[in-house]
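If you scroll down you'll find the structure; I have some questions about it.
Just one protein chain is left out here, and the rest sit where they should.
Letters are used for the chains, namely A, B and C, taken in the order the chains are written, and counting of residues starts over at 1 for each.
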Amino acid sequence: MVILMEKNTPEVNVERVIERLDKEGFDVHRSTGVEHILLGVIGDTAKLDIRTMQLMEGVADAYRISAPYKLVSREFKPDNSVFTIGDVEFGGEETVVMAGPCSIESEEQIMRIAEKVAAAGARVLRGGAFKPRTSPYAFQGLGEEGLKYMRAAADKYGLLMITEVMDKDQIDLVERYTDIIQVGARNMQNFTFIRALGKTRTPIFLKRGISATFKEWLMAAEYILAGGNDKLIFCERGIRTFESYTRNTMDISAIPVMQKLSHLPVFADPSHGIGLRDKVLPMARASVAAGAHGLMVEVHDDPDKALSDGAQSLYPHQFEELMAQIRVIAGVIGRKIAEPVQL
Amino acid sequence: MVILMEKNTPEVNVERVIERLDKEGFDVHRSTGVEHILLGVIGDTAKLDIRTMQLMEGVADAYRISAPYKLVSREFKPDNSVFTIGDVEFGGEETVVMAGPCSIESEEQIMRIAEKVAAAGARVLRGGAFKPRTSPYAFQGLGEEGLKYMRAAADKYGLLMITEVMDKDQIDLVERYTDIIQVGARNMQNFTFIRALGKTRTPIFLKRGISATFKEWLMAAEYILAGGNDKLIFCERGIRTFESYTRNTMDISAIPVMQKLSHLPVFADPSHGIGLRDKVLPMARASVAAGAHGLMVEVHDDPDKALSDGAQSLYPHQFEELMAQIRVIAGVIGRKIAEPVQL
Amino acid sequence: MVILMEKNTPEVNVERVIERLDKEGFDVHRSTGVEHILLGVIGDTAKLDIRTMQLMEGVADAYRISAPYKLVSREFKPDNSVFTIGDVEFGGEETVVMAGPCSIESEEQIMRIAEKVAAAGARVLRGGAFKPRTSPYAFQGLGEEGLKYMRAAADKYGLLMITEVMDKDQIDLVERYTDIIQVGARNMQNFTFIRALGKTRTPIFLKRGISATFKEWLMAAEYILAGGNDKLIFCERGIRTFESYTRNTMDISAIPVMQKLSHLPVFADPSHGIGLRDKVLPMARASVAAGAHGLMVEVHDDPDKALSDGAQSLYPHQFEELMAQIRVIAGVIGRKIAEPVQL
Partner (left out) sequence: MVILMEKNTPEVNVERVIERLDKEGFDVHRSTGVEHILLGVIGDTAKLDIRTMQLMEGVADAYRISAPYKLVSREFKPDNSVFTIGDVEFGGEETVVMAGPCSIESEEQIMRIAEKVAAAGARVLRGGAFKPRTSPYAFQGLGEEGLKYMRAAADKYGLLMITEVMDKDQIDLVERYTDIIQVGARNMQNFTFIRALGKTRTPIFLKRGISATFKEWLMAAEYILAGGNDKLIFCERGIRTFESYTRNTMDISAIPVMQKLSHLPVFADPSHGIGLRDKVLPMARASVAAGAHGLMVEVHDDPDKALSDGAQSLYPHQFEELMAQIRVIAGVIGRKIAEPVQL
């Protein structure tokens, strides 16, 4: 932390600040300029409330200069984290595609869709068994039955499985079925929950909160890594802005920025990012072009009858087209995408 | 819902939309204008995904014209909800003040502060036993011990008690102590949790999510009322905007707007809304002037040593000054605030 | 500016940064901590692009620690700027009320409204002769004719006059009539225009840009003061946020914040801030309670037939009620508002 004293503030104010920091165990470097006195504070300032310092008499401002997160930062670990889940490598050369319906609706539905996305080159099957809905009157998911169907579909077609856990009480149950736990945007700052996720050893897919800054997103991940779970994937899915024509504004710049700030893989979810089927393709291509380590895409073979989010789900033929396009785009920046599979 | 067809779209598209709505059980009124055909959809359209209609061929746009919430809306219940908790009336003529420290730090601390805020005219003691913190390395609260101290302090000084519950597993425990359950901004859309709160009969104090629209806030309350719990208080506490000088931008207009849209009481929390002690007084006065049904204010008798949020806590003498000021302001609009008490 | 070097960066990188700053004429203080080297940069860093430093090899981050504005800052001039225009004092004890229609529509209209607002205690007549409209197809104002009507009305009822100038070509014309020049939100960062305003000696009423940070607003004012015109009034009028129910989100906290950062008077415009008549009263009261040096309010005696912004204009009887309310509120914080006048 750096503390800037007000111009011409009496020496007693400077001393009071130094004394206080000293008492709390920090070292203080004093630097006197032409107009201002600067105090450099050394030690673990993550525990210090910056506003407390800003309110002390004679303090003009205070700046945090070391990030309050450590384990997730690239400064702490300069090389990319590359890890495998099953036979799929994350954070490496491959741009990994996760695809599937918004909700698991029946055994047949998830089987049919799993076959199609596997054939096109997806490596992970996505689908929801517990649906967080803004309205208490909407479809809320199949629960454990859905997880069983989904596990069977993933196994049959050689896919990994990812599904959302909405609550810490569901962790044990869902872990029995899934390979990767998805944390939704609304839960990114549910600290009781994410602390619990730090204790599992199932990899975590952490979506960005709808109004989370990069720093807050990194801090949420820090909770999980601090618990000992270090297989974590970030996923950009759109933020809230003044523009309401699109459901959210997908922040493609989050991809290069988070890759710079952290060593962990960064994915993108254009289906939620844009919320309308006809815009999912361009945004998915854009994500790959920006260097995403992977994509999560909603695919449904009968989106008009989907019980949730049909409007943002791709038809299987659109998904195939997308896969063909992004194979070329990934190649441009030295990345690759799995080839189609003959099933 | 109103569906606007594209100019000159072939009749077959219009028929396809009508047929689909018909199948899902809606009545459709067709109205033909000079340029456009309009379809008025009648029935419970809350279950209909508006984007699905927008994507149908020939549809120019679709508009939801009835609110997806009912129980919380003023249309459903035109008169203000006025209810009592203990001996305090909420939503009525009195502007109710809740005050106390951010965190309960010790028995002595909460006793000292309770005495001071009660003397100045506060009716409810606030304080946190479980602290949601953005950093995993910061103070996390005293837990049940803190609840006991706080209950004792509230009882001794004739105050009601409000404290935050962070997780559905804590509801049973906290209910044994508190009069009102506070739901934090980060949990406003934690649907598993708020559905569980619908089943308790303890009144709920629902803070606005940091990026929640009025409609989303009303929908979250709808979850709770739909569960049967109808003693609910809204609390504005600042939203996230592009301006980062203040912690949040307190949206004072939420007070008159929510009072128009809903029959439930609307409070304001200027401490979190502004985040800096020297701005809490003006924002608290502004909230009362705008017609808030009550205030929640952080007060600490030694804010420099507070374990959390000291920077936004008022000193007791500032709180007394505030109470004197808002007594006059409330009078201007026909409201009143409790008089100081001789303890 | 403070420059934070990366942990363990080679000494050559530190030297290269120092050398570069040295060449550009800055003094550099080096401070070596446990983990990081800090460089304090002394000199007029307003001209230095912070991003250029951030991109140099070995630089972890760079922070601007002195404000890029000077003349408008309270650091530069610790006491409030208090100045008179005609017989009205701005920035002093009086909370000055400006009122009138959105647009001047006819001589009779502006006369009738001027009489009513003067009678209720307004000190300044507002009204637009040139209207910036988002639609090219809407009413664009009466032009110079309107200015003449307005000057006559102001003179007849002992009011000052304020009107908006939309373009630097209009300055000369409008100055012949008005006492105060209003700069609209959309022009706050029209630098050609505001530089021209620095050269006039007519006081300026500078509305906050719809997405302007406090710092940008202060910088825009700096342009005007740098030109030699030091009678400037800030006016908060609502910012753009994710919430679209209200036209804008009025940022009441701008009042105490700007009063802390600058010595110049800070007004509030609740009519544009909220955009709906029935919310103007609560927001106007809130602005006064937060300590505004003045208010600007739209009043129309037949708002249903107003050619612009009728929906946000108060009826004269509402304006009288507002004046009575805010007289009491202003008193609470040691301010006062002009008494009603017998005309």
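In the analysis below, a contact is a pair of C-beta atoms (placed from the backbone, for glycine too) under 8 Å apart; a residue touches a chain by one contact, two chains touch by 3 or more.
What you see is a predicted model; the values in this text were computed from it and never measured.
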Checklist line | Residue among A:260, A:305 or A:336 touching the omitted chain | finding: A:260
Notebook entry, point to check: Which listed residue (A:18, A:152, A:173 or A:286) would be found touching the missing chain in the intact complex?
Noted result: A:286
Note to self: What does the interface between chain C and the hidden chain look like in terms of residue numbers?
What the structure shows: 44, 46-47, 49, 51-52, 54-55, 68, 132-138, 166-169, 186-187, 189-193, 195, 210-211, 216, 219, 222-223, 226, 240, 275-278, 304, 308-312
Note to self: Which parts of chain B face the unshown chain closely enough to count as touching?
What the structure shows: 2, 4, 6-7, 27, 29, 31, 33-36, 38, 40, 42-43, 60-61, 63, 65-66, 75, 211, 240-242, 244
Notebook entry, point to check: Which residue numbers on chain A touch the omitted chain?
Noted result: 211, 213-215, 239, 241-246, 249-253, 255-257, 260, 273-274, 278-279, 282-283, 285-291, 325, 328-329, 331-333
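Convention: only the chains that are shown with their structure count from here on.
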Notebook entry, point to check: Per-chain C-alpha centres versus the global one: which chain is nearest?
Noted result: B
Check: Through what angle, between 0 and 180°, must chain A be rotated so its C-alpha atoms fit those of chain C, rounded to a multiple of 5?
Finding: 180
Next item on the list: Find the geometric centre of each of chain B and chain C from their Cα atoms only, then give the gap between the two centres in Å, rounded to an integer.
Entry: 31
Next item on the list: Mind pulling the residue numbers of chain A that touch at least two other chains?
Entry: 211, 240
